[in-house]
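Every protein chain except one is present and positioned as in the full complex.
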Amino acid sequence: MRWRRIKDSAATKSMRLALVLVNSLLLLLILGLYAKSRPILARESLLNLLLYSSWHPLKGEFGFFPFIVGTLAATAIAMILAIPTCLLSAIYLSEYARRRVRELIRPVIDLLAGIPSVIYGFWGVIVVVPLVRYLGHAAGSPTTGYSLLAGGIILAVMVFPIIISVSTDVLQSVPAEAREASLALGATRWETVKHVVLSSARRGLMAAIVLGFARAFGETMAVLMVVGNVPKVPTSLFDPAYPLPALIANNYGEMMSIPLYDSALMLAALVLLVVVAGFNLAAHLFLLRLERRP
Amino acid sequence: MRVRRLEEAIFKGLMRASLGLVLTVLVAIIAVVVARGASSLSLSMILQTPKGGYYLGKEGGVANAIVGSVYLALGGSFLAILLSLPTALILQKEYTGRRLATITRLSLDALWGTPSIVYGAFGFVIMRYLGLSASLLGGILALSLVMLPIMARAMEEAVKMVPLQLKEISYAMGATRLETTLSVVLRQALPGIVTAVLLAFGRGIGDAASILFTAGYTDNIPRSLLDPAASLPLAVFFQLGTPFPEVQRRAYASALILLVIVLVASLAARLVSRRFARHIIR
Partner (left out) sequence: MPHISLRNLDVCYGRHHGLREVTVDIPDGRLTAIIGPSGCGKTTLLKSLNRLIDLNDEVKVGGDVLIDGQNIYDPKADVLALRKKVGFLSQKPYPLPMSIYDNIAYGPRIHRMSQWQILQQIEQLRQSPHLEQLSPQIERATTRTKRSDATDLLVECYLQMAGLWQEVKDRLHDPAAGLSVGQQQRLALARALAVEPEVILADEPTSALDPTSAQLIEQQFEFLKEQYTIVVVTHILRQARRIADYVLFLYLGELVEHGPAEQLFSAPADPRTRAYVLGDIS
């Protein structure tokens, strides 16, 4: 009998250890990256680093501004393309499609979510970049196709699955009585969606969009392959851009040889972590609150 | 009256177009990979390593990347399971209060959304600290961090679904928590746990940003944990932009092989959960 209790408590203790490790991971990440960023933070204030737009590591200039603008711009384009497409798709799946159709399409969209980002990048290089080049020339811009627009398009496609699946779940959780109440008055399905379903689901839909935003913000490989990677603030859709994750990925080779370069890149990683984890936490907390309140 | 129906018809059309766009893009991605990759695929491509350097050498195949990826993903899965399974089990109500459980889940959700490049950077910091250079071991460490949140969350969902009544039967007979967990919970949740591992595996084998700094790249198949390792995603990344068509073919082949592995893992995950659902008591 005692032996069983000993086994039980030993197992519990080791599982608790795992739990502690898992919970401290986020903190460890932040601390580890912060430790490595201290050299450059000692030299310049964070605000200066974020707003300065000259990036010349050899000269010791580490202005992150072009990369921040690049990331924000690419993410913004992705959101502009993705939000209407995904919301309309989710509304169709939830409110109009038959159950069988919905059950068929959901797993297909989840499949899209599982595709590795290099494959999106691959597709981007082969299909999207030439497309953007064509569009650019038609608009009078001498672009190679490797541009902000290409990056935005790829990011949009990559966030389709997460926004659609969370949105569809949120819409489906609006109770059937709500729709019945509206339809029984003689409203069309679309009017019911507009006035009843969407307002009930509004907050969950916002959480879905924030999750998509966080995903787009931190995406590295696919966007890296199509965005041009020129460290200047982009002034048009067809200009190349250089998002923050791409910066880190492209320069890990040189970072050890130039003073403070590695510290700058670790700071970039830290900024990414804080922003993306922050948005994710906020969205998930929100969705949790929604679940709790009936 | 007609305006109302017209408005609905317009939006319905837009909705169908949007959904059609999403599905078309999916098909297009798969089609492009298959189209370019199929012609480059051959037995020698799969079995040989690149000769004369992966970036410039015109001969050889991608065996280095295939084996490297498999090693990396298996190693990462192993480490991730070590932490995920106990975490998933201890989040049961009889071990952990609601508050700690919620905090853990939120923390895992935040980790799940973290860009894998951050894990790569962190992994690099740890490697430097331990005096390691880019190697299979480094890649496994970084990859396990990427796979951990996905695996832990999915396993936890599987464990949560074990009905309380079933556990009560075991406790009512005087079993300890450990005995109940091992004989009842694990057995019930096993399909879900296996699915979680497959899902994380599929995600991990396709990840490039985390192993970019940490696993290195090489023409050879790694023979020890300290050797650098090639991987399929990086094989695509490094060899796509080359001027040599033979090298490019290796990139195409890698992309196709990677896509196939990921799709197979996804399908396997679905099949496992559906097939073993028969044996579980509801």
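Labels A and B are assigned to the chains in the order they are written; within every chain, residues are numbered from 1.
Keep in mind that, in the parts below, a residue touches a chain if its C-beta (ideal position, glycine included) is under 8 Å from a C-beta of that chain, and two chains touch if they have at least 3 such contacts.
This structure is a prediction, so every number in the text was calculated from the model and none was measured.
From the options A:Lys13, A:Lys59, A:Arg98 or A:Arg292, the residue with contact to the chain not on display is A:Arg98. Of the listed positions A:Glu61, A:Glu180, A:Glu254 or A:Glu291, the one in contact with the omitted chain in the full complex is A:Glu180. Counting the whole complex, the residues of chain A in touch with the unshown chain are 98-99, 175-188, 191, 195-196, 199-200.
We adopt the following convention: only the chains that are shown with their structure count from here on.
Chain A and chain B, compared by their mean Cα positions, are separated by 17 Å. For chain B in complex with chain A, the residues that touch the partner chain are 4-5, 7-8, 11-12, 14-19, 21-23, 25-26, 28-29, 32-33, 36, 82-83, 86-87, 89-91, 95-96, 100, 102-104, 106-122, 124-126, 145, 148, 152, 176-179, 181, 199, 202-203, 205-209, 212-213, 233-234, 236-237, 240-241, 251, 255, 258-259, 262-263, 265-266, 270.
Residues 4-5, 7-8, 11-12, 14-19, 21-23, 25-26, 29, 32-33, 35-36, 84-86, 88-89, 91-93, 96, 105, 107-112, 114-123, 125-127, 157, 160, 164, 188-191, 211, 214-215, 217-221, 225, 245, 248-249, 252, 265-266, 269, 272-273, 276-277, 279-281, 284-285, 288 of chain A are the ones that touch chain B when the two sit in their complex.
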